[in-house]
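A selection of the complex's chains, in situ.
When the chains are written out, they are named A and B in that same order, and each has its own residue count from 1.
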């Protein structure tokens, strides 16, 4: 169907461009045509981008939520079949404040999810689509990639548990090396160095994967080796200059594992794309299999 | 061009010296006058003075690429930025203070005067004490003297001001010092220069 440019918005053009991209990659459209109970979001509160959720009481008296997010609904309604993956993309209106304390807004969110028996090929594929999505939007962009498993493993090696672990994760997120040192000191954690070594593995993926810093880390912590090899097998096929490794990129460990990533465009002050593997969320919702996906926040492109 | 938000006041002056020593001089900024923005086209840096409590929002929204502010501001506003360095200056602590001999009136909400609403809410939520918060913009220590509040939550440096007003710290909440912060997206596209600044200032601190 030919559509005159004058009757579609800039946002719609982006949506159709990305739909074509995802569709060509074997993804099919998902439509969230009913509301979910508030409980679904409440139980997985920290999975949401924002704290604020519009609640309303449905005509049958049940407390419902107005879509703050699409992924949870996709996971809840997915059906696992051994050996298969479900590939879905969506563009939906979601409702949340732009920042905490701001009024609620209707935001268009676009994204895709790959659920089921996913392997490294699927992960590489999703990363590739994330890169292509950014490229379709701008010339200057960066995709920051991290590996939650490696971060986890390092924290395990350091015997960092409970509140200490949470504090360290926050410090890593803010690249606050001084905080990491001070937390380790206060809590008697000796292998502080290990985490600092990990944070040093930052920069163009190509360079870092072959670089000294990563080698040094693997020497200090043998268990890291297979995880790093796995990471390589995912990233190397992409051969892309715009991929950075950055272990400060994180998502909540109660939901995410493995690869997580954030996409930035020059001139826009926060990440326009966020994604990762969320096998743990799938399990929490009582489903089988793994999952990886990402979302683009189209409101930031205004 | 790197945009740097500096906190007005003594702390800002100290920090500016560090930046200049690190090689990012800006002669213009030392000239008398009422300008707010100072640029050195040569070494591609632009400084501006803002209220200490505004540094975080300038950096978070990308109007500044980097900036310096107290940890109190980061705790109060929780901006989504990188906290690259502890400058080990502007050292103080966030604390609850009360008139000497104070006892908690358990049968009603505790009236707390403060500039730091979020920190105060979080602190009392963690202890389960119901409070009636009174937001003030300055001279917090006046509030208990004039019976406007039972206690205050504020920054305490030497404790002199408290003593002068017959108040004393009854609970420490968290230690505070100045931090170097960076906008997350800026860091992606200007990591070279930002890292150079960080390293240089870090060296200055270590040497000191």
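Everything below uses one rule, namely that contacts are C-beta pairs under 8 Å (C-beta built on N, C-alpha and C of every residue); 3 or more make two chains touch, one makes a residue touch a chain.
This structure is a prediction, so every number in the text was calculated from the model and none was measured.
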Write down the full complex's copy numbers per chain kind, following the labels used for the displayed chains.
A x4, B x4
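The criterion applied here is as follows: only the chains that are shown with their structure count from here on.
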Any idea how many Å lie between the Cα centroids of chain A and chain B?
31
Of all residues in chain B, which touch chain A in the complex?
60-62, 80-86, 179, 183-186, 188-189
Show which residues of chain A lie in contact with chain B when the two form their complex.
140, 142, 144, 174-179, 182, 244, 248, 264-266, 268-271
